[in-house]
Structures are given as C-alpha cells and as structure tokens.
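Dumping the structure here so I can ask a few things about it.
Here the complex is missing a single protein chain, while all its other protein chains stay put.
Now for subunit A:
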Amino acid sequence: MFHIYCPHCCEYREEEEFHVAGQAHIARPLDPDACTDKEWGEFMYFRANPRGIHHELWVHGAGCRKYFNVTRDTQTYEIKEVYKVGEKPSVVADDVK
C-alpha cells in the first residue's frame, strides 16, 4: 500500500484515493496531420516499461481530483518524488541524465 503525498492537498493520503494514469511527460505532436503513421503510433500506443526510475501521472481521484506526477522505482516500488504537472523531475534515471 502506497502512502502518496498529494502536492495539491499538501498531505499524505492512502493509495486507494488515487489512480495511476500512465506514463508522464508524453507530449502530443503539435501538428498531428504532419506526423507519419510511425510517429503517431508511437505517441498513441507505445509506452516505456523501464526497470528502475519511472515517471508516472497520477490522479487524486477521491480527493482534489487533480493530476500530478510521481517518480517511482519500478523495482522497489519506492516513490522518489512527487511534483506538479508542468514541473521537471529532479530524480531521473542514470541513462537519461
């Protein structure tokens, strides 16, 4: 069971109040019509599945109903940090640095 800090409510809440909403930082192509099928397909369907540091989008569904980002280690389940949408993570995987 996670104990997740909501950056909007500014306190820790139980995991059952939250839902994960997939990988964070996926930028929608600015001009979808100009995309190749491959580019659009990768935007729509292909997601990272890293072993280690992963940036995820979560929503505080039962609380303030706001989205925010979580950096989580997929091996240990440890939540490294929580930050608002639009902010940059300070914890990133070594191969991304």
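By definition in this document, a contact is a pair of C-beta atoms (placed from the backbone, for glycine too) under 8 Å apart; a residue touches a chain by one contact, two chains touch by 3 or more; residues count from 1.
By our rule, contacts and distances are computed from a predicted model.
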item	value
Among "Putative spermidine/putrescine transport system ATP-binding protein", "NADH-quinone oxidoreductase subunit D domain-containing protein", "Sulfate adenylyltransferase subunit 2" or "Sarcosine oxidase subunit gamma", UniProt-listed name of the chain not shown	"Sarcosine oxidase subunit gamma"
Residues in subunit A touching the chain absent from view	8-11, 13-14, 16-17, 62-66
